[in-house]
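Left out: one protein chain. Kept in place: all the others.
First chain written, first letter: the chains are A and B, and each begins at residue 1.
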Amino acid sequence: MQQFPCPFCGLRNEQEFHFAGEAGKTRPDTMKEVSAEQWSAYLNHYNNPMGKTCEIWVHLPCQEYFVMQRDTVTMEVFASEQIRKDLK
Amino acid sequence: MSGFRVQNRGLIDRHKTLSFQFDGKSCTGHPGDTLASALLANGIKIMGRSFKYHRPRGVWGAWFDDSNAIFNISLGAIQLPNCPAATTYLEDGMQARSVNTFPSARFDIKGVLDWFSPFLPAGFYYKTFMRPNWHLFEPTIRKMAGLGKLDGNIIEEYQSDQIHQSCDLLIVGAGPAGLAAALSASQKGSSVVLVDDHDIAGGSSYQQQSNIENKPASLWIRDQIAAIAGNGGRILLSTTAYGIYDHNLVALIQDSGFGHAPRLWRMRAKRILIATGAIDRQITFANNDRPGIMSAVGALEFLGRYGVLVGKKIALLSNNSHTQNTANLLREAGAEVETFDTGDNSPVAIGGKKLRALNIDGKSHSCDVILASGGLTPVVHLWRHGGGRLEWNEAIQAFIPAQATTGMRAAGAANGIYELDEALADARAAALDQPSPKVQSAYQIKALLPDINSKKRQWIDFQHDVTVKDIELAARENYSSVEHLKRYTTLGMASDQGKTSNMAGLAVMASLQNRTISEVGTTTFRPPFVPVPFELYRGVKRQQLFNPPKRLALEAEHRNVGAAMGEYGGWLRPAWYGDDDPHNTIRKEVISARTHVAIIDASPLGKIEIMGPDAEKFINFVFYNTLTTLKPGKIRYALMLSERGIVYDDAVITRVDQNRFIISCSSSHVEGVNNALEGWRQDGNDPDRIFVHDTTQNWATITLSGPKAGELLSKLDMSIDLSPDAFPHMTFRQADFLSVPARISRVSFTGDPSYEISVPTLHASALWSAIAKAGKSVQAAFIGVEALSILRAEKGYIIVGKDTDGETMPHDIGFSQPRLRKESAFVGDRALHTHAANGQNRRQLVGLMVKGNECKIVTGAHLIDQSGSKPRSIGYVTSSYDSPTLAHPIALALLENGTARIGESVAVWNQGDIRQATIASACFYDKGGGLLNA
Partner (left out) sequence: MRDDRDKWAPAIGAERPAIKNTHLQLSVLKTQRQTLISGPYKKCLDICKLPRATSWPQTATGNNYAVRLRRDRILVIDGPSLDDGWHDDAGVSVSDMSSAYILVEIKGEAALDLLNRGADLNVDIASGSVVRSFRGFDVFIYRWQSETQFRMHFHHANLEAIWQLSQAFEKQIVEYNRR
């Protein structure tokens, strides 16, 4: 069982977290023309890299959404950072 | 009969004698004995049969390195299967039976299988029973295989205890190295946990009768233990570290004695020290599986711990210097010992159930036991679980720990350091995370190369009868990768997990392919290191604690009036009230609701509050329907979509004031909706201007529904004008009920006028009593979830997830306007305009009718198109009831292009039967909606 660093709570057990997506995706502005390809990429295309990856996770008990860098092979966790930038 | 007890040796308590039975034979032993040691002391050598050929087997090792002796054991009313004899401590009155044998290990009828072994090579079952279908043969083969038998009785108190703990340093193995390390680390103030699978610390020190650091071993051990405890270190005995999982989580199983469930420790350690020692490696030679051929280290363990000498006339076959002292120790204890070098000529064991001789270099040497020592082998399983790497050490002919992830070290024999003083120095350095001292090892070993050309059978895996020839076959058929080899031959599977068979198997494969062992590599080591019972993971999570439902604040009140409580969406709710026939009861409840008024506990309905200056903008984005136009005090029905445009939930949304909304989502979706809202809030919005509070459980909600709902509400004296003009459908009022705040929403899930009254849960009982009392004069009836389900289906109101599925979009269930008209972005918007979303054959929500005298359609039945050559499913029935209101069956269904087909007939298929139904609008009750506004 892994331990993930919630930026607010610190290390907690993996069971308290949910994966919420790959980091770096931006929702297309749907008030403008969005092509089927763009929308499909937004919904379905994941890089799913082997090794270092950057993902969005949520710590369920405190509902903090954050970006975590980790290694999918060694399970090493490098850093986590809150998703909201304004409160630093 | 060859093994026997010797005086003045071992740690057993000779003052007390324990009686037990093995395969029906009465035996005795002493406290401190394992079943294996006691049997050896009783002169019993055959303790089991191999898995495939049913060859007789004795113990190979004295502890976890034995997979031959596996017993069904009963003690009193408790029977447990598959207990390893070498690690199960003897208790008075135990009845042990060898598994996989009939009638006993000594006379096993299926031993005849061994005669057919030439026809049963590796892969035999795979190849032979592939056609026509493995499943035809499986039951018989499974019956022939299999190990212990379950007796089917449930042991009530057998419930494992599971604890989370953490420490600075976890040391696995309380041998000399582990003890020295624990003392060093605890002196520096680290919180240390030292675990050992034996019930007494000391590890390998009981094998050699030598001093440790100039003290008698027992004294040295005692001093270390006292000092560790004095420094606050903890020692857990009878505790096996059976797996290291991600981020230094070590799983520990603590034995609680036979018949008592073990304890599970989930130990999170900052650092881990593997001091698991080394075991003996087997030697590959002809007939090397015969009972009486044992590990040399094992023989010393039996002598040192249990005072059992394994034989009178012992042949000691070895390729290494570690056994130099072994012969002396055995002689001192009273055995006659002849030593042999493995040499260049493959030895042959002579004898069947009883060993007679060792033939070597052309001579026959009579013996009753052969001790085989193929070299010390560090126990590196946990090291690999923890992600540590291994490297092949040519000098000691073993894989030893190399690099590891942060926080894990190995020390002592587990680290390939076999000399005591050097091991202690190594352990102390590792405990303080200092570099290991350089070691000049005196240990000598000759590389063992199996004779792969021998015509005789040489055994690699004693439990599964894998021989050198099987490995040869696997190599020939190109299963030469070790992982393929393992699966093809079953080498090293089951309880052995490669502990004894791995190195021998690798050596054969290396010889066959002219590679080195390090080039062949090892298979992946996976937890558990020793077999653990399933119970370990269940713990208290059983029966009422397996998946407990949420309880209503009003449960006692419901039970008082006869509620049959049932599980609905994670809550325990009244299904119906009363003891009469449920169908009839539910029908009556529906009729009461339609003619008078129904009282429904709707407390599980979501009450998620969205507050803040950006609440309106936010809620308008998250929901499908336009909500910017919703005025304070008004309520609107809305759908929540996923980004894929699929209906995720439906809710009624109340605008309390400019900056505050209450989302009343489905009872079973509260958590999901809350999480989705929170996700959108933090991603792309200013989270200081929107807040989401799930207040669901702060409020109890009682719904009054029916023609007399208003009349009943008026009796509660909440000073609200209930006239339809003053309090119309889809509006909201705040009031006081007995001086506590109450909320009243006029919304309907039945099609009749309804009021949802919410008060803080602590006051639920008062509200319930007041309503029950006032309800008598208007013939009000308590109704359960079953009646409510019928009422809503009559009106065509959906339950998301029941009447919709993972493809349903809002326009499929009649909500097309926002898709076409909404002027701002919303979740799932683009997905509603894809090719698929615009398809002609989308499954749409419709009603189905059959004649009044026919029975209702089965929920889940397919609607089929029979026009083609083969019938095709074009939809299915999502809800179906006998409607008490309409006096005929009704159903809701998702049907391809269904809206355009209203009035047509459709074929309904259920398990081969086909009947006809008429497609109708999904609303059967008050289609005009006039009643709602009454």
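Couple of notes before you dig in:
FYI, a contact is a pair of C-beta atoms (placed from the backbone, for glycine too) under 8 Å apart; a residue touches a chain by one contact, two chains touch by 3 or more.
Keep in mind that what you see is a predicted model, and the values were worked out from it rather than measured.
Which of B:Leu136, B:Leu150, B:Ala556 or B:Ile914 touches the hidden chain is settled by the complete complex: it is B:Ala556. Shown as candidates are B:Ala185, B:Ala372, B:Leu491 or B:Met565; the residue that touches the absent chain is B:Met565. Although one chain is not drawn, the whole complex shows that of B:Glu609, B:Asp649 or B:Asp829 it is B:Glu609 that touches it. Residue in contact with the omitted chain (choice from A:Val34, A:Leu60 or A:Met75): A:Leu60. If you put the hidden chain back, the residue from B:Pro687, B:Gly775, B:Gly847 or B:Pro889 that touches it is B:Pro687.
Against the chain not shown here, chain A presents residues 6, 8-13, 15-16, 60-64, 82, 87. Of the residues in chain B, those that touch the hidden partner chain are 159, 161-166, 256, 263, 266, 268, 540-541, 544-545, 548-553, 555-556, 559, 563-567, 571-572, 575-576, 582-583, 586, 609, 611-613, 615, 656-657, 659-660, 687-688, 691, 693, 695-700, 760-763, 786.
Here is the rule we go by: only the chains that are shown with their structure count from here on.
A separation of 26 Å divides the Cα centre of chain A from that of chain B. Residue ranges on chain A touching chain B, taken from their complex, read 1-3, 14, 18, 20, 27-31, 34, 36, 39, 42-43, 56, 58, 60, 63-65, 74-76, 83-84, 86.
Touching chain A in their complex are the following residues of chain B: 245-247, 249, 266, 268, 387, 405, 643-644, 675, 678-679, 682-684, 686-688, 824-825, 829-831, 834-835.
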